[in-house]
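All protein chains but one are shown at their positions in the complex.
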């Protein structure tokens, strides 16, 4: 039938983890996606809902230990370092587009002849549309950049002070002392203060837009007492009035369907379980304050990966990504 | 154009509350729904996202203080007692189908010539399909009934012992001592023990299926330390083997797209932010244990209301209701 | 000096776990206690605060891998099965009083010549005062029994229906899927439904008071979404009026400093971080409902162990146990 919707055939590697699960959840309801396989060596043969229990009643698909090149897009939902190894060890056909969620290719690294475009649509949508391989941005990196891109493009960045608070899903599903419920409930702690690895990709993007920027990005990452979502507050010295700054941001994000400027105070749950990013500005004295929020597993990972797929495959950028927020 | 999707024109009354907000969230992405108006006297003229902040970027619709009969379905998302008053005070055209989320019409009450069908699709889908007015079941009532319907239909019900744990959204958005974060966080308490108002509609349904049932339904409602979701554990004396009981439940729910029998232990977050209900059985000695779980605002309220609308309007029962779970 | 306070010399085995830590916290501020050693093979030589980080600034004591008999009381804070093995493998001097927090000796088991008294002061305070060895009750077992003892003593027990909700500390500090923050936060689940191991010690106690009691104790244990505290709701058929039942309970607990009858609705945080148990009664139809609450690590474990020590050593029953609740 001529009017049948385009169907992109998809493979998912590393489908048993958090981002792999979110990928499956999104793609099962995506109008233009067919999941060809979900690869997981350790779970081969088991139904997806044996690992992702919420999928009971949604699909009878099973994990497979086999790969196939009879797909259009391959999502790599592997740990850092594992994506590189996977591409080296497996013969992925050249025409298969690869979207990698690890940090292995975010700084310009290549794998064989594969070159990777940094997949932040709000920064380089045009490049993504023609890309064959995408390095999907980090969760904190997405939130920080979406708070700063308009300033960088306007050449207004200088030393930035940033606090980022992340839900526990940011640390993955491995069992460790800091992921124990008894420890983390009602608790706060920090990690990698001023030295988080995402600073590299953040700086790289900002310097693309504002090559002269050399100021510090002082980033304090905080472990939050909840599972999902990232809150970012950045501030810097800036001469713009609040009105001018809001206009700058609204203009920058005008054509982007997932990033919006709020003129009211925002709170994290506005975006949890969605692919959206909300940005809110304040001006206090000579400091401009930028809050930006996202769901770390969606706009910060799997949702953005699907957004990139949509762009690469000529689909509506929002296809499959109009997700109901949790709200409460 | 002949192939355009059917569009049901919808009015929502009480759109500023929790269930009204969920109704809007679902219907904005429903392929066969057009929201004609969202009524709220106190918020008339304001954008929906002024109240439901997560809708920023989703819609520019505003609340209205006006009603219109130029709709197909009217959802009443009002407090208990208010739905009855609303129908008495306003001239709703007879051809407008009404779906009421309050408890005003669940026990056979009428409003003028409007008679209401109890809208539990897993019990009376055929009746719902031809109904003009629906009394949408209560949240606890839905969970308890979905745990017991197959037994009632088989005539196997006897005295039941039920614990129900609900998220804070079950108590609505009014500010009260028991909804204060400082009080409710990490806390447990009970209310209306053995005397919850939902027992009436539960008993009514069960007796429709098993008229001779007169045993007690001993229900202990618990305030849980989380916002969304209902957990129900019921048990009763029963001669069925576990295998036979599981088969009974699977047979009963075979044609129902949202209610599924799990053979593994379930946990609440499998269904949070979805319209699903999962049921799991255990047999210990001569007692049959039934766990049933749902999202109190979706399968327990607004999601089920849309499921009823789908059935009444000849749409796919699942249209607009394939929602991504929060999982974590 | 003649007026110096009595000092009980104490050894703690298994001091690196949750109950061991609570033991240390209580005893450091106990006016009549001197901690002689805290034994932990894997942590020998490290300061206590290397494991129990909150003790920084409280004490410079270190863990030891050595045991000594130069003590008055030995607390065993070991896993189930480990306490028995420990007593078999180590030569504990006969004059050392042993208080065991495991379930190894709660049903009348002995170790060599050591016989154990079940250490529930509200049931057998007189026996505890003269005991040489104590089997400290289980956490759920304490809460359920404190809700039922007065009825059993009055010979009024019959089939009981009990829901118990526990904080995550009840499952200890081992890392497992169900203790992962991402999984447990905002979640509910049950385990060992109608078959929890504490039922044995509960039944044993109740039959001591009401030998003819043979009814079922139907117990539904629930994993709660918070770290500390146990909520118990039990109900049974009972002819007593509410007033008579309240009087029965008040009379029973009159001389007991930690268990109190509340005439208002209770909530769990009234007792968290204290050694108290609060009991509240309701009468609905012919059913008597009893709510009982405690901190699972204190009245349900280490606090009760110190209460037993106080009784065994002739100290004020409340010494060291007037703990500030967390309240919020």
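Per-chain numbering from 1; labels A, B and C assigned in written order.
Going forward, a contact is a pair of C-beta atoms (placed from the backbone, for glycine too) under 8 Å apart; a residue touches a chain by one contact, two chains touch by 3 or more.
All values reported here derive from a predicted model rather than from experimental measurement.
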| task | Check the whole complex and report which displayed chains the hidden chain contacts. | result | A, B, C
| field | Contact residue for the chain not shown (choose from C:64, C:169, C:205 or C:234) | value | C:169
| field | Residue among A:120, A:202 or A:272 that touches the chain left out of view | value | A:272
| said: Considering the complete complex, identify which of C:72, C:267 or C:282 is in touch with the unshown chain. | reply: C:267
| remark: Out of C:186, C:205, C:218 or C:307, only one touches the absent chain, namely C:186
| said: One chain isn't shown here. Among A:25, A:291 or A:324, which residue touches it? | reply: A:291
| message | Of the residues A:63, A:213, A:235 or A:253, I need the one that contacts the missing chain. | response | A:235
| query | Can you name the residues of chain A that touch the chain not displayed here? | reply | 161, 163, 165, 167, 182-183, 185-191, 193-195, 218, 220, 222, 224-229, 231, 233, 235, 265-269, 272, 282, 284-285, 287, 289, 291, 293, 328
| field | For chain C, the residues touching the chain missing from this view | value | 3, 18, 21-22, 25-26, 28-29, 50, 52-54, 56-58, 167-169, 185-186, 227-228, 257-258, 260, 262, 264, 266-267, 269-274, 276, 278, 297, 322-328
| message | Need a quick check: the contact residues on chain B for the chain that isn't drawn. | response | 18, 168-169, 173, 175-177, 179-186, 226-227
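Simple rule for what comes next: only the chains that are shown with their structure count from here on.
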| said: Taking only the C-alpha atoms, how many degrees of rotation bring chain B onto chain C, rounded to the nearest 5? | reply: 180
| Distance from the CA centroid of chain A to that of chain B, rounded to the nearest Å? | 33
| query | Whole-Å distance, chain B centre to chain C centre, using C-alpha means? | reply | 41
| request: Would you kindly tell me how far, in whole Å, the mean C-alpha position of chain C lies from that of chain A? | output: 47
| request: Provide the list of chain A residues touching at least two other chains, using ranges where the numbers run on. | output: 18, 168-169, 185-186, 227
